[in-house]
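A protein chain is absent from this complex, but the other protein chains hold their places.
Note that the chains are named A, B and C in the order they appear, and that numbering of residues resets to 1 at the start of each chain.
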């Protein structure tokens, strides 16, 4: 069997394991106060061109989303996102568990627009009953989105502007950020994100690390006393250095970008190959997730050799499936998959 | 000025105040353990034809909704409702504060259908990622709905059946229940509701009481240790007898039905009068809320003499407004309003 | 049977009922925006000598405590109180339900001291692990306390100073405030409280109203957007005027003080009578609650004619019980009780 069902099938890129082995018997302080975390923070700040940024390392995506959102919202506020947003769909109610409503704004492609945010805010602000309603207090986006799409710099700038106009923070879930930054035609860079977002994270779990998400607050002070909040959510890692070592490695010699670029290269090759074979795409995506429409009979056959992700029924005879590449995808598996299609 | 903006403009129906005065200096236990509450419970049980029902008196609607929903759901479950449901719109995030997601199901008229509940449950149950999703754990409906519409007995039976098929409770918000029960053509009775719903409440605040909602659990045992939960939510009234006296009065000599019937009579007269004058209705409603479409210029004029509730813009030149009648509406005000239209 | 078990046995003082009857058919806005609430606020401001105070009316004590505490604390903070504090004992976990820890400070008499608060803050601030601990973020006191004791002006000033030194708010639960203000030898006035506390409430439920607590914020701005928070907690009363009318009446012609004074007069008479009969007091209390130690056999006899509150076993042969007077206590019942002892 060859595997294309997700981008977290393997462990970590070998450079990370090597570094974990090398540093293993060093004795360090816990909870992110060690020199590896410090070094990783410096390198991330440089990559973001943001020398003051406050950086925290958390373990996983849902945990990071719930911790950041709870920290940013007042108790009576909610968060706007896309209907397909991770927080709306696949976090088992983690945001609601922290006491907050998620507002899905209209969206077809996993992105939300400045115009929709503006409309939602205006509708709220002019509603005579607004004191009986949940106040929209922040915007959550993913880049790439759960549908593999990307914001343009223009779209991101517009979102940022509208958020600043209304005084609400813009939070970017970057669980797959590397695959967005290295997409062939994107015009959005890491420094752009650091300029336009109030808080975002650089995903490790899906981009070469064993686990870990690096939360970046470009302008420190956005969240007061963030560490006790992280601790209260059970989201601080005792041996924080494990996160430090991983991100320090990922941000040494551009490793994060290199391995993300590999995934994109594999994804582009896969897409071209699929197009050459006449495959129908459900959605145009410039990143490491490809969504295609398959005839059910062919799909049954394919399933004997390939593990894919089922997305949804397309119609009675066809199904939408997803193939993912990652930092770990081998070119021979792409060739094999294309042969099988 | 004449007032039609809501159904909670006045205090209580005079019978209630008289009874409060009469019983004022009696000394009773607190927290619903007094003889007035006991008597009210008996009368409600009789009205529901449900001799075992467990009955709790709470103060207000939002409080009741959040307390019941929290008590019924497991921590990882959510509640289905209509997009216009009170819990989705005008409770300032009370449900999310208790840790639960609200799922708005498709609906045009404030009601949700058995078919939509079934579809939502089936989609959830067959989703391979369901363990990463909020589990739909109950259905919340209002009768009348926030849009003044009513379920038929057939619709309610279908909803009840689908809920029982999936093992989830059906909860009816009856904040305006009297106005639903006394609607001219309804085929739904209080005993029907007690048979078809797992829990519901009989609204006092909008139907003749100073305040108060009577939660009815037709089959006791649905919620274990409900009182400590009510207390933990700050929802128990120390002098519970004030609630007991009110509901005891409302369920003596059919008062609840009589005063509700008056509101319907006034609403029917208002509707007929408006139709005679060629008014356009935004929505057909058999209860005490009438939604009409008004030309903006005429509306400005009307606003000098009448307080109405703004609902939404209809188009550039027209607006949807709501008139409410209640147990306290005087026929002369209806005549005056019709004259002004 | 004569009743001395609590101070919420009856309805409301007759002036309140009269006023509810008089104003019953007035049509007003909901949720505290009516003229009765406005008038009550003005009178309370005058009584507090605090012309800018922000005032909100809530229904009950537990509800008020949880709403105020949640509104004041950051999510990772806790509240200091006495071990006998209402929030520690008899609110069924309402504070914890809002996500916050209660820290009981050492106390023998229901009061906490500035010194204990200072010690607790200092211990926290110098603890190297403080980022792994709940941060003490406010002080909750009751005046009178649950044990019927009172702070002196000096004690209250010290508490206020220590709170301001550490930048944490001081919150007074005044569920029985009238009985404290009218205690014979107290030197604490309502304006003192408004000066020394950051937020407090004037209890209605136990002092002459059907229900209701008036939250006073002497310096507005302490809590931003308090109304949506109140609504989110299910703590706003639709017909807010019912609260307005009650507090407006209580603060007309000094009624609140007069009826409180009556309770104190009755309590003083009871205490003197009990002392004359050689009763042992468990605790010295200048307010409307008297705690005495009774021989178990005599108590059994007494229980045939008097309803009292059981407090705790004193030793194998004696029991601590409580008698309460209130605005509604009749002198003949005091005489009867003294005869029975």
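Everything below uses one rule, namely that a contact is a pair of C-beta atoms (placed from the backbone, for glycine too) under 8 Å apart; a residue touches a chain by one contact, two chains touch by 3 or more.
This one's a predicted model, so the numbers in the text were calculated from it and none came from an experiment.
Q: Based on the whole complex, identify which of C:131, C:195, C:268 or C:295 touches the chain you can't see.
A: Of the listed residues, the one touching the omitted chain is C:131.
Q: With respect to the chain omitted from the figure, which of B:49, B:132, B:153 or B:265 is a touching residue?
A: Spelled out, the listed residue whose C-beta touches the missing chain is B:132.
Q: Of the residues A:110, A:228 or A:286, which one touches the chain left out of the display?
A: A:228
Q: Just one of B:95, B:229, B:255 or B:334 touches the chain that is missing; which is it?
A: From the options B:95, B:229, B:255 or B:334, the contact with the absent chain belongs to B:229.
Q: May I ask which residue of C:4, C:31 or C:97 touches the chain that does not appear here?
A: C:97
Q: Over the whole complex, note the residues of chain B touching the chain we left out.
A: These residues touch the chain not displayed: 70-71, 74-76, 99, 131-133, 135, 224-225, 227-229, 231-232.
Q: Residue by residue, what part of chain C touches the chain that was omitted?
A: Per the touch rule, chain C residues meeting the hidden chain are 75-78, 89-93, 96-97, 99-102, 128-129, 131-134, 310.
Q: For chain A, enumerate the residues touching the unshown chain of the complex.
A: Chain A touches the chain not shown through residues 3, 6, 8-12, 14, 17, 20-21, 23-28, 30, 59-67, 91-94, 97, 205-206, 210-211, 228-229, 231-239, 241-242, 328.
Please note the rule applied: only the chains that are shown with their structure count from here on.
Q: State the pair of chains with the top count of C-beta pairs in contact.
A: Most contacting pair of chains: B-C.
Q: On a C-alpha centroid basis, what's the spacing between chain A and chain C, in Å?
A: 50
Q: Nearest whole angstrom, what separates the Cα centre of chain A from the Cα centre of chain B?
A: 42
Q: Taking each chain's centre as the mean of its CA atoms, how far is chain B from chain C in angstrom?
A: Going by mean C-alpha positions, chain B sits 34 Å from chain C.
Q: Residue numbers in chain C touching 2 or more other chains?
A: 228-229, 231-232
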